[in-house]
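Here the complex is missing a single protein chain, while all its other protein chains stay put.
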C-alpha cells in the first residue's frame, strides 16, 4: 500500500520486557515518513531545491505493547498545515487489523539551504507538499 | 550530580545530517529516568514488590540540534502526579550551560505483577515515589 | 526471494559520514538470520522444544560503504557444521547487483532449556537445521 511500510518485529527491536523499546517506535515513525514522502512527493526535486524537513515536536501515545514476531504497518497523513509548520499524524497498527499500537503527531518545519529558520508553508513549498494524503 | 547523567555524543549517535537522530533522544531520556530512579528510589524494593513503570506518552520538543563531540546532561523531575499516572519533565542541556536542546514530558503509569491496568498513585506507591525531586 | 530480506537505507541507519554505521550492519545480519530461519525452519517447533540460537562469534568484513537511499539485500547460508557449533555466511549486496557491501561469518551454538552449554549439532538438532541452504 502506498506510503505504508510493513515491519516484522525482530529480537533487536525489543528490550528486556520482550516489547519494542520506546525509542524504536521513533525509528518506525521515521520509516513511515520516508515512505510517505517517497511515494507521494517529488523528493529529488525537493532536495535539489535545497529544502529539508526538520522535526520540532513528537507527541506519541503508546497504546499497546508490540511484541516479537508481530507485524506492524505505519499509516501517515497530514493533520493540518500551519503558517510555518505542519503536523503529520502517524498510526502504528498490527498488520491488517484496527488494533492501534501507537499514535503520534509529528510537527515539522521546512528549512532552506541559505536562510536560517523555518520557511512559510506557502507558495512553492505548499504546492510541493500538496500530494500528501490527509490523515484519516 | 545526582540523577543527572552526562553523555558525550559519538558517531553512532548521529545521522546523516551530523546531528543526533530523533530516536536517540528517547534513549537519552530513558538513561535519565533510570539514573533518576536509581539515585532517588529504592529500586530493588520497588521491583521486589512487583511494580514496574510503563511509559504511556512522550511529548518531546526538539529545540536545538545536538552535534558530534558535544556533551549533554539530562535533568529530570516530577512535573505532577495524577490519579493513575504521573508526569516527568526531562530537559537535555549542553553540559554546564543553560542551552536547552530538548524538553520532554513523559507520562508513566505503574503496573503491578498480578493486576492488569494502571495502579492508583496513592498509598505505598505514592510514598515510594516521594523521594523523586520535582521538576525545576 | 526466500530467506533474503530487502532493506532501504533511511536517515536513522546512517551516521555522520552519511554511511550506515558499523553497528547497524549487525542488525541487518540479525534480520537476515530471522528471515532465513522463518523461511526454512520449523521455528515454532524449534522453540517448543526449548532450543535457542546463541551467536558466539561474528567476523565481518566491511567492503563498501552503504549510503542513504540505497537498497540492500541480505543473503545467508550455512558455511559449515562443526561438532557443537555451525557457521553461517551472510552477504550484503546492493539490491539486484553483485556489488558486495559486507561479508560476515557468524558462528552460533544451540542451547537447550535445561542444560547449560552448547548442544552437539547431531541427531534431532542436525535434522531440524537440515532445510537451511548452504552458502553460495
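Worth pointing out:
Each chain carries a letter (A, B and C) given by its place in the written order, and its residues are counted from 1.
The criterion applied here is as follows: contacts are C-beta pairs under 8 Å (C-beta built on N, C-alpha and C of every residue); 3 or more make two chains touch, one makes a residue touch a chain.
What you see is a predicted model, and the numbers here were worked out from it, not measured in a lab.
For the chain that does not appear, the touching partners among the shown chains are A, B, C. Contact with the chain that does not appear here is found for just one residue of C:4, C:60 or C:99, C:60.
If you put the missing chain back, the residues of chain C touching it would be 17, 21-24, 26-27, 30, 52, 55-62. Mapped onto chain B, contacts with the missing chain fall at residues 8, 10-12, 27, 30-31, 34.
One chain of the complex is left out; on chain A, the residues touching it are 11-12, 14-18, 21-23, 68.
Following the convention adopted for this analysis, only the chains that are shown with their structure count from here on.
For the pair chain B and chain C, the distance between mean C-alpha positions equals 34 Å. The distance from the centre of chain A to the centre of chain C, each centre being the mean of the chain's C-alpha atoms, comes to 29 Å.
Multi-chain contact residues, meaning those touching two or more other chains, occur in chain A at positions 27, 30.
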